[in-house]
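Here the structure comes first, spelled out in structure tokens, and everything after it is commentary.
Here the complex is missing a single protein chain, while all its other protein chains stay put.
Letters are used for the chains, namely A, B and C, taken in the order the chains are written, and counting of residues starts over at 1 for each.
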Amino acid sequence: MREFRQPGGEYSYVYSPYREPIATIPQGEPVAIYTIDAFGDAIPDESTLPSKTLGPYLNPQTGPFFIEGAEPGDTLAVRIENIEATRDWAVSCTVPFFGGLTSTNLTQMLQDPLEERVWLYRRTPENTWQYRDKWAIPWAPFFGTIGTAPLIEAIGALAPGDHGGNMDVPDVTIGNILYFPVKHPGALFYVGDAHAAQGQGELCGVALEIAAKGTFTFSVIKGKAIAWPRIESPERLMVVGSARPMEDAARIAYTQLIKWMVDDYGWDKLDAYQLLSQAGGCYVGNMVDTTYSLVASVAKSYLNSH
Amino acid sequence: MREFRQPGGEYSYVYSPYREPIATIPQGEPVAIYTIDAFGDAIPDESTLPSKTLGPYLNPQTGPFFIEGAEPGDTLAVRIENIEATRDWAVSCTVPFFGGLTSTNLTQMLQDPLEERVWLYRRTPENTWQYRDKWAIPWAPFFGTIGTAPLIEAIGALAPGDHGGNMDVPDVTIGNILYFPVKHPGALFYVGDAHAAQGQGELCGVALEIAAKGTFTFSVIKGKAIAWPRIESPERLMVVGSARPMEDAARIAYTQLIKWMVDDYGWDKLDAYQLLSQAGGCYVGNMVDTTYSLVASVAKSYLNSH
Amino acid sequence: MREFRQPGGEYSYVYSPYREPIATIPQGEPVAIYTIDAFGDAIPDESTLPSKTLGPYLNPQTGPFFIEGAEPGDTLAVRIENIEATRDWAVSCTVPFFGGLTSTNLTQMLQDPLEERVWLYRRTPENTWQYRDKWAIPWAPFFGTIGTAPLIEAIGALAPGDHGGNMDVPDVTIGNILYFPVKHPGALFYVGDAHAAQGQGELCGVALEIAAKGTFTFSVIKGKAIAWPRIESPERLMVVGSARPMEDAARIAYTQLIKWMVDDYGWDKLDAYQLLSQAGGCYVGNMVDTTYSLVASVAKSYLNSH
Partner (left out) sequence: MREFRQPGGEYSYVYSPYREPIATIPQGEPVAIYTIDAFGDAIPDESTLPSKTLGPYLNPQTGPFFIEGAEPGDTLAVRIENIEATRDWAVSCTVPFFGGLTSTNLTQMLQDPLEERVWLYRRTPENTWQYRDKWAIPWAPFFGTIGTAPLIEAIGALAPGDHGGNMDVPDVTIGNILYFPVKHPGALFYVGDAHAAQGQGELCGVALEIAAKGTFTFSVIKGKAIAWPRIESPERLMVVGSARPMEDAARIAYTQLIKWMVDDYGWDKLDAYQLLSQAGGCYVGNMVDTTYSLVASVAKSYLNSH
């Protein structure tokens, strides 16, 4: 299997159409991509404070990759075959004025910041991630940040959007297929920000950050454009909406899921609205700045019942 | 078992301290309470349009009940022993300018309303709820609206808040214990709005509305005040936050869950923030006006691991 | 001129249909109503801290008044003839977890509160309000809280809404006419929370709070219902929208202003939308919890130009 690392450590901190592809990947062939953690692997212990250590850029991405055959107006399908941690520790922390239960650079207040603190987790033989002699989190890996280049914008790797990006959605995991819009030849795919696990909401803004090796198989759906990222698991269809305020993220996720049901499965729009009222799922991916992500979903078992 | 119905059909459309209790209920004894549906049972078929049928008040509540021994500053614990549908049909519908994917009286726009339509579901022998020959929804009953009287406000039965009310949270179901603040002698408990099932978000604003018989056991935790409604299942602790915008509901739910962990289980505040970042759950109860409800949760198995 | 004070000091902390009127007021006759300040006149110096002094209720209102001839479905017009301070000092303060640039009970975070502090202002001979030897604020009085009883809810005096209430809008001032919905016989009018002045947004949540004597003339527009409070100055038409998030308040204010132009002045809906795009005014009344108020306006000089 071919393996890809970012050449020269020149990671990208934006989802950008203005960077040259680092490699070309054919459709249908599993490949491995290596990622470093959201802090550039720079916080290896609990005495290293983020505010004293980190530079102006966070969340380094591997890419962009040119996917053979992808053209504007297509949809890129990315199957996640596997995710492996390439080290035996994970790190989380509080960062001043960053997170879900603190004022931030976008929700500004006059209060002092929360205490800055680092939590270091060790992988156990049972493949849980253990914080000191306290709690252990089961291995539930996924990529927090993944997607394709926007049309003309270069969007920071901390932001999610209709291009994917920093969605922080636990369903971006092994066995699921992701769908992204293609705006440029080759789609210009990026990935990074692997997590050993994360709660819904990524509450403090930092999951169990790990360096990782992901295995992906790419394919292209020709001539079909989608507006927002989609996820397909063996059991469910999902759409990720990213916006502020959070209700706008929920509205996007559900509206686009209805559109999926109407376009691909022949549902009447109001019948789909009705079914999701009784059977839809909706959880918070991230509630931390810069933009919130919500996931709307429906069981595939309903899809032919209209 | 004692059974209670609203005397004279004089249901309450507010969670109010200004109504006399309809009955007194002792602690520790299971009782049955009958509720009618959110439309006052007035939409029994698909040709009855809500806009032509419904009056100015929606969501009739049974109550208030005086719970023996409850005093201001206590917490009321309500265990839901059972929920039974008292009829074999459920109804949902679109209501003009009401719902999650339409402009509303609080999110006003200049566009025309969506089409008004009624969906009638029939209970099957397998205890699913069948819409025509199309889809069937499994029985997953809960009470959409439940809680205690506010301190001085009378809050409409369509609104959720720190008193409970119209939270539309599917975890308000059989086997779970709900906790509400007590602001008045007797707590002044109300309940209504039973649902045969509902998706996360209650997308169109109307679940599978049923008339129901609920069985409840009440108890009082003396001298302990809580700020927002809590739910305890056999597996999880949950808090329901209700606010707009939706991120404020999420902030309330997670902040109060941290407070629960700190106050009752001895967690350090930042450690609880950290654990929930990796292991918390957060789903949308309702995303329909007037106020959104989100549910934050944590598995009880973590509670002693700090 | 007849004068009214709250009998027995039994002020109301809710806009409620569940209180008996304290007096009946005929149409067309100026009357005086006395109000105390939002803290019940309990913070007379800078060493009296709100958190140590205030009870569970804030913002005492004078009322309700029964306005002769007002019936449900009518509109109540209230002309403010005059506002006089009944004392020579005004008070403002920070209150823990209350205000526009701090986390609050609805926007909950884990940070510590801001410092609690009191600012006492003295009226000068030039009728400005002087803080120590520092800044002086010109007299620009208005009532922060004013309106009619809701249909079935009793709404706390700290909240604004379609009934009026705690809008904190500086245009509620001398020479302007306010319009409120009438939901009950006699309208059930309340007023309180006089301010010597206030900035747009009422940033820290507390204006220059004063006790006051207001002079009002009431009249009733028969058979005309309005949905949200309106203000008419000699120069402008205004609508106050109150909601969260703040964009919903702006949407309500502008949508209802368009409705006013369409219903009363014969504008085409899209033409009104267009005119306001080029000539509308929109400022923040209050950005402090519980609910934000925005004011949309248009110059009367445009009203016949369609």
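The rule is short, and it goes like this: a contact is a pair of C-beta atoms (placed from the backbone, for glycine too) under 8 Å apart; a residue touches a chain by one contact, two chains touch by 3 or more.
All of these numbers come straight from a predicted model, not from anything done at the bench.
Q: Which displayed chains does the hidden chain touch?
A: Hidden chain, whole complex, touched shown chains: A, B, C.
Q: Identify the residue among A:Leu110, A:Ile174 or A:Ala299 that touches the chain left out of the display.
A: Per the contact definition at the top, the residue touching the missing chain is A:Leu110.
Q: Looking at A:Tyr57, A:Trp139 or A:Tyr265, which residue reaches the missing chain?
A: That would be A:Tyr57, which touches the missing chain.
Q: Who touches the missing chain here, C:Val31, C:Leu76, C:Val182 or C:Val284?
A: Of these options, the touching residue for the absent chain is C:Val284.
Q: On chain A, where is the contact patch with the chain that was removed from view?
A: Within chain A, the residues that touch the unshown chain are 13-14, 16, 18, 56-57, 105-110, 151-156, 227, 241, 243-245, 248, 251-252, 255-256, 258, 269-270, 273.
Q: Which residues does chain B use to touch the chain missing from this display?
A: Missing-chain contacts on chain B: residues 101-103, 107-114, 245.
Q: With the missing chain put back, which residues of chain C would touch it? List them for me.
A: Contacting residues on chain C, toward the hidden partner: 92, 94, 100-101, 114-115, 117, 119, 131, 134-137, 197-208, 244-247, 250-251, 254-255, 258, 270-271, 273-284, 287, 292, 294, 296, 302, 305-306.
Here is the rule we go by: only the chains that are shown with their structure count from here on.
Q: Over half of the interface residue numbers used by both chain A and chain B, so same, or under half, so different?
A: Same: most residue numbers at the chain A-chain B interface appear in both copies.
Q: Could you work out the angle of the rotation that brings the CA atoms of chain A onto the matching CA atoms of chain C, rounded to the nearest 5 degrees?
A: The two chains, chain A and chain C, differ by a rotation of 180 degrees.
Q: Averaged over CA atoms, how far is the centre of chain A from the centre of chain C? Could you give it in whole Å?
A: Centre-to-centre distance between chain A and chain C: 46 Å.
Q: Residues of chain C that contact two or more other chains, please.
A: Those would be 107-110, 245.
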